[in-house]
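Since the structure comes first, as structure tokens, the remarks are kept for the end.
As you look at this complex, bear in mind that one protein chain is not there, while each of the others sits in place.
Moving on to chain A:
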Amino acid sequence: MSVSEQDLQDFRQEVSAWMRDNKPADPGFLLPQSFMEVGTEQQLDFLREWQHKVWQAGYLGMAWPKEYGGGGLSPIFQSIADQEMRRHGVPICFNVIGLGWAGPLINDIGSDEQKARYLKGILSAEDIWCQGFSEPDHGSDLGSAQTRAVREADEYVINGTKIWTTMGNYARYMILLARTNPQTERKYDGLSFFLAPMDVPGIDAVPIRKVTGEYGFTETFFKDARIPAESLMGGEGQGWKIAMKTLQYERGAEAGAAGGLAFERIVIDDMIEQLRDMSRDGAPLLSDPVTRDHLVRLIMEEKSIALGDKRAAIAPLTTDYPFSLQLSSKLRITEYARRMRQFAIAQQGAAGSLYVGDEQARQGGFWQRAYFNSFSATIGGGTSQVQANIIAEHILGLPK
């Protein structure tokens, strides 16, 4: 099926008009800034309704098979829909572990029966998915996971603890990495991957309160929890390989993800806008030379990230340190976001001390909350310090 430029342009107009007409009004309570911050039933209901609406309109899972709730189209359509969602600033599609991790995996290597059972619920937001990779004693070191899965007849018996389970208390299913064999030579070879139901006895998801004061994660305890043997994805011992595979889908519709926004993007223009009516020493803040100098540094940093993405695609301009831009991307982006938000609070004067809940807080405490939340990205998915080690070793060739 060939798609013409005109088709794409028409589609962009159509989806843009839909987003404009259907963008929800301010609900009067704080919405999560990312899928990792869904902490109240109110937020959950709101986001569920929104995702369902986007899917029903045909703008989610556009490249997934039609028979499983998808649109059966080229991923380019989903990419355009995602761009328009970003441009119109609509809410996130919060079921991210389903849309970006579990769903693409099932689509990729699952059986027809698994596809029929899981995919539609992921898109419609009926079935929320969570992820059970990290454990309390093994944060960045997933390969050392100790949660046990023991085969007994047609079930696996799960014992252990997972942590940082996003929406663990709301999820119907978990993609679970557990150890089926504790005696392999390489620790990775003892791991298996499950599509585990969360509604069986013996699973307790206890919400964790975050530095922001909100919820969103759970610590998830498994005590003799019995899940059907057919939950196993692939064979025993293939868990590590499959877990690594799930990480590749995150990169967007082209890579297999269903689409939708996973987080609210906060850019420097948002911050500069809020600085315009502030003052320092009785004069406009934006006339203060120190503030201006610092702002320009931040603008340059954000711009260099955007330019780096462009340059990464130009082969002759990346021969010095091949893949440095790709490999350092997470470190640069997340560290920049953290510092930019910290700076935003610093400019607020005495109002910088107010937080979410105070009616005089600037933008309802948006920047304070955003700053605290930024650590989820500088810590999650490998801390900045681990990222720096990886870059030093793989790009610069420094010793371990």
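Assume contacts are C-beta pairs under 8 Å (C-beta built on N, C-alpha and C of every residue); 3 or more make two chains touch, one makes a residue touch a chain; residues count from 1.
FYI, contacts and distances are computed from a predicted model.
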Name of the absent chain as recorded in UniProt (options "(Fe-S)-binding protein", "Spore gernimation protein KB", "Acyl-CoA/acyl-ACP dehydrogenase" or "Cytochrome d ubiquinol oxidase subunit II"): "Acyl-CoA/acyl-ACP dehydrogenase"
Among A:V3, A:A229, A:M244 or A:L398, residue touching the chain not depicted: A:L398
Contact with the hidden chain (one of A:V15, A:I158 or A:I268): A:I268
Contacts of chain A with the absent chain, listed as residue ranges: 267-269, 272, 286, 289, 292-293, 295-297, 299-304, 306-308, 310-311, 314, 316-317, 320-321, 324-325, 328, 331-332, 385, 388-389, 391-392, 395-400
